[in-house]
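Yeah, one chain of the complex is gone here, protein chain that is, but the others are all in their spots.
Per-chain residue numbering starts at 1, and chain names A and B are given in the order in which the chains are listed.
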Amino acid sequence: MATTKLGFVVQRPPYKSENPKLALTHAIASQSVEIYLEDGDLVTADIAFVGDGVLNCKKDQKALETYGLSSTESHIKMSLLLDLNVLVCKEDLEKFGMTENDIVIDAEEFGAEVEVKVVPFDEISKMMEEMNHLLFF
Amino acid sequence: MKLVAFVSDYRMSVDTLDRLKPEKLGIILVQNGVYHATTKENGNPSSLLNYSADYFVLQEDLETRGYTSSDVDGKVKVISLGDVVDLIFNDYEKTAWL
Partner (left out) sequence: MGKLTIGCFASLIGSMNLDFAVKLSGAALEKGHKVDLWVSGNATMLSIEKQREFKDYSSLEKPLKELMEKGLKVTACEACAEARGYHKENTMEGVQRFSMDWYLASTFDADRVLHIGGE
C-alpha cells in the first residue's frame, strides 16, 4: 500500500486559458484513480492558488449564464465536496484587496464538509515540500 | 526540496520563482527562456540570473534562436536534452514548468 501525493499549483487567472480549470478537473480525477492501481494504493491531490491564480476563487462567477460553461467556482466547490485540500495564498488575496468574504470558502449547499483554507505562502511552501510531485498551471 | 524549474518565456507572467525557497534550485532555460542567458537590457543581464541557483540552457533552443555557447552568460551551463534527463533524474527531486 502506497500513496503518491500531487500538488496542483494554480498561478494564472481563470477563463482566458483553460489551464486553471484543467488543474481542478485533473485534481478531482484523483477520486477515481484507484481503478488503475492495486488495492490500497492511492494518488492524492492538494490544490494551491497563488499569485494571480487566487482570482480563480472569486465567488459569484456567472460563467454558466454568460458562456454556458461550468464555472471555476463550481469546480472548487466540487473539490471541497470530494474532501480535497484547497489552499489560497493569504498575501496574494490581500495584494488584490480581497478577503475571505470575496472568495469561495465552502460548498455547504452540496454537503461538503471541508472548507477552503486561506493560509500564508509559507504554508503553501510546506505543502509543496510534502508532495511527491508538483504540477504548475 | 531539490527543485528544477524550467523557464520557457523571456517575460514571465508568474512570480512563483521569487517565492520558492528550495534547499537546492536548478533553472533550465528552454525555448524563449534562453534569452535570459544571452540578452542584456540597457547593459544589464536578466534579473532571472540573480537567484541562488544552478543555471542551464538548452543548446538546441539557443542555436534555434541564432546564438552559440559564446553568447551565454558565464553563470549558465550549456546542456543537451540528454543532460536535461540526467539532471531531472539524478540531481533534483521535483520539477516545475513555470
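FYI, a residue touches a chain if its C-beta (ideal position, glycine included) is under 8 Å from a C-beta of that chain, and two chains touch if they have at least 3 such contacts.
Given the structure is predicted, the values throughout are model-derived calculations rather than measurements.
As for the chain not pictured, it touches chain A at residues 2, 4, 6, 17-19, 22, 25-26, 28-33, 35-37, 41, 43, 45, 132-137. Residues of chain B in touch with the missing chain: 6, 8, 30-31, 60, 80-82, 84-86, 88-89, 94-95, 97.
Criterion: only the chains that are shown with their structure count from here on.
Distance between chain centres (mean CA atoms), chain A to chain B: 28 Å.
The part of chain B that touches chain A in the complex is made up of residues 1, 3, 13-16, 19-21, 94-98.
Listed in rising order, the residues of chain A touching chain B in the complex are 9, 11-12, 50-52, 121, 125, 128-129, 131-134, 136.
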